[in-house]
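Of the protein chains in this complex, one is absent; all others appear in place.
Note that the chains take the letters A and B in the order they are written out, and that residue 1 is the start of every chain.
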Amino acid sequence: MSERLVELEVLRYNPETDSEPRFQRYSVPCQSEWVVLDALNHVKDNLDPTLSYRWSCHMAVCGSCGMMINGEPKLACKAFLRNYEGVIRVEPLAHFPIERDLVTVIDDFVTKLKRVKPYLIPKQDKPVSEGEYRQTPAELKKYKQFTLCINCMLCYAACPEYGLIPKFIGPAAITLAHRYNQDSRDGGRDERQKEIATTEGVWECSFVGACSEVCPEHVDPASALQQVKIKSTVDWYKEHLMPWLNK
Amino acid sequence: MVAKSNKPLIWGIFAAGGTLTAFVTPVLIVLTLLVALGHTPDILTYEGLHGFAAHWLGKLVLFVVIALSLWSAAHRLRITFYDFGVRADTLVAVIVYAVAALGSVAAAVCLFRI
Partner (left out) sequence: MAEQVTRKPYVREVPRLRWFFRHPRYLRYMAREVTCIFIGAYTLLLLVGIRRLAEGQAAYEGFLQALKGPASVLFHVVALVFALYHTATWFNVTPKALPVQIGEEFLPGRVVAGAHYVVWALLSLAILFLAGVF
């Protein structure tokens, strides 16, 4: 329960007055158990109300507070001050345009998420009167891990291919497509393949694996993307070498 | 169907070649390293290797090892060029795959002559 004076170096950007971002230093008296988000909240409440940033749940389930902390994509609510020494550099999430201060423009991700149709597309329409979909524990396990994504976009900040190739659909979107493809209740794989089996889909991935390393929910998007590659490759060979299998 | 990529063709070969090289390239390097150190293994003497390559199975093994290794190295090299900031992907692809193709053809021709 002790106090500690923490130096934050925060990237500021005001679109109305600045031509480019600049760093601003804050000295923040912190409790030892605080996270970076607590320090930012202290700045906003007591030192500089103009500081802008996204946050909500403060418990790593909403995915709002993603930012670069000492160059590493992290949730600010999950970055414990006790793990950092010296000046802590706080910047907006990499590979996204800066709207203002620590707030990024996330439209690109949202558009891509919508493109992959991240919802159940049943094989046949089944009215509620016909009862529930039944699913064994084994069937659930096939996609359960990929349901844990909180859309925090840390994986996009970590992925060098997304940084170099902005039209890459990216780890989280493709992982969510895979999550539904693997769901035994779903029949929409063909539709999703049109988006993710493309050059800007899974084939931009070179399996760096950074996405899985930074994911706060242990979704393992890298694994999902490799599984998509293998399934898409099997599809391709079937389509081209055994065309009689096509409907 | 229109937008779907043809990358799977080369990726499938890359995955097969990557697996193959992971399993056999180290031991092959050890074999020729022994030659370099002056302890040529029996299989790499003229009689040994010629005997191996004379058999159709030996030819097939040598061809598959050389061809798959070349194609998977070529594909990874293409990606590496992009990661190193070289943007002319199509040009790089043509060059690296041409080398792999020529190498595979050369291997087949030489093996055929043995």
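Convention: a contact is a pair of C-beta atoms (placed from the backbone, for glycine too) under 8 Å apart; a residue touches a chain by one contact, two chains touch by 3 or more.
In this text the structure is predicted, and so the values were computed from the model without any measurement.
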item	value
Contact with the hidden chain (one of B:9, B:33 or B:94)	B:33
Contact partner of the left-out chain, one of A:28, A:75 or A:222	A:222
Residues belonging to subunit B that touch the chain removed from view	18-19, 21-38, 40-44, 46, 48-50, 53, 62, 65-66, 69-70, 72-74, 76-77, 79-80, 83-85, 103, 106-107, 110-111, 113-114
Where the missing chain touches subunit A, by residue	13, 15-16, 20-21, 71-72, 94-95, 97-99, 105, 137-138, 141-142, 160, 163-164, 206-210, 212-213, 220, 222-223, 226-227, 229-230
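Assume only the chains that are shown with their structure count from here on.
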item	value
Of subunit B, residues touching subunit A in the complex	1, 3-9, 11-12, 15, 79, 82-83
Contacting residues of subunit A [partner subunit B, same complex]	160, 164, 193-194, 197-199, 201, 203, 206, 229-230, 232-233, 235-237, 240
